[in-house]
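With one protein chain removed, the remaining protein chains of the complex are shown where they sit.
Coming up: chain A.
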Amino acid sequence: MNKYISIISAFFLLLIMNACQKGEINSLNTPVVGGIISNPTRSDLFNLVTGAESGMRNSFAPYLDGTGIIGREIYRFSSAEPRYTTDLLGGGTKVLDNNTFYLTNPWNARYQVIRQCFILQGSVANAREEVASAAQKKAFTGFAKTLIGYQLLLNINMTDANGARIPVADGVAQGPVVTDPAVVLDSVLKFLDEGKADLTGSEVIFPLSDGFAGFKDAAGLLKFNRALAARVHVYRKNWAAALTALNESFFDLNGSFSMGIYHYFSTNGGDLANTMYLAPNGAGEVRVAHPSFVTDLVAGDDRINKTALRNASASQGGLTGNRDVVIWTSLNSPISIIRNEELILLYAEAKIQAGAIPDAIVALNRIRTGHNLPSYAGSATTAALINELLYNRRYSLFMEGHRWIDLRRYDRLGTLPKDRPDDDVWTKYPLPQSESNI
């Protein structure tokens, strides 16, 4: 019997040892938020900045597709996702869904970056002096606030008068849904202005991707911040403030159209590929220009090259297009955030609206001649110039998320074509279900 006693005792001992195994099992896969806020290292702060920059790209494709489809810039054909041609075009009796990918994915991704920026600010505030000096900390917070403003802008662009919530720092109770887009845009401006204040006199120590090439230092980020502010001021019809902001930005009437800030994409490991790129002449997954793209284009306009004629036209749901969108030529192509061509157009618009017609025409001609068109020869009235401006905004900023918003600003959504009898042109996205079910 004795040998069994030893077996049993050993068994029990094993059990007891195991049962008394102590200790919490922590996160084995990722850092956790609580840890990084309390006492960050310099690398922690860098990682958070990189995450914020990187996160801005998440679900940006459905934003561009959605605004592009509703704004009748493109058709998006997909054998796997019929809602590009039903919901978004208002096909049949379909309406926009308040709880599906084309709305909730970009909406949530934008606020996620905003949350990240608040976490970054919280983390910076707790950083020791040896980690970042006061001036260095201001660069972090200035960058964070600039991104908050930009991300909020994209969301209110979608929902417009259905509103958005003004984001708040960690631990602060959420406010109501603000349904006046002007109020939300003013909040965007407030974030941008605070960002400007922080960036002024700051020192940037964090790395940014080459999407920020030329704008990686404090002066560059300040120009980026003001360029965004100029866009918002124009949306708010603050023409003078827009011109001031443009002056502080990288606006250059004679500069390269493409100079600006971009989302960097790459197929490298751990990075994100640009899914706005679809191989030309593809089938199944297709992004073609709306037929009106060509019919409305002035002959000779080189912006036709943003699209390329397909070998065979593509069709879905009774819609047909024959020009692929070729703005992005590979999975590694960057997508613009804001660039000089838009700034020139913002300048022109502010000048038209401020009554400075000759300045406006100079700017418009800069765009026209840059795209192989003769100088403007039309009437110099505000109405005619606005038509000209909108034409140029449509083609210069094709598929960069502008046309639908521009037509809404000028109350011209009614001019958009409806291709099928039951189609609709939506003026705004609904408020996401998660915002209203509270």
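Side notes on the structure shown:
Following the convention adopted for this analysis, contacts are C-beta pairs under 8 Å (C-beta built on N, C-alpha and C of every residue); 3 or more make two chains touch, one makes a residue touch a chain; residues count from 1.
In this section, contacts and distances are computed from a predicted model.
Here one chain is missing from view; checked against "SusC/RagA family TonB-linked outer membrane protein", "NitT/TauT family transport system substrate-binding protein", "ECF subfamily RNA polymerase sigma-24 subunit" or "Sarcosine oxidase subunit beta", UniProt names that protein "SusC/RagA family TonB-linked outer membrane protein". When the missing chain is restored to the complex, the residue among A:255, A:317 or A:370 that touches it is A:317.
Those residues of chain A that touch the chain absent from the view are 1, 4-5, 7-9, 11-12, 14-16, 18-21, 24-25, 27-34, 36, 46-55, 57-58, 62, 78-83, 85-87, 91-95, 97-102, 104-105, 107-109, 111-116, 118-119, 164-165, 167, 174, 207-211, 264, 266-273, 277-280, 282-285, 291, 312-313, 315-320, 322, 331, 422, 432-435, 437-438.
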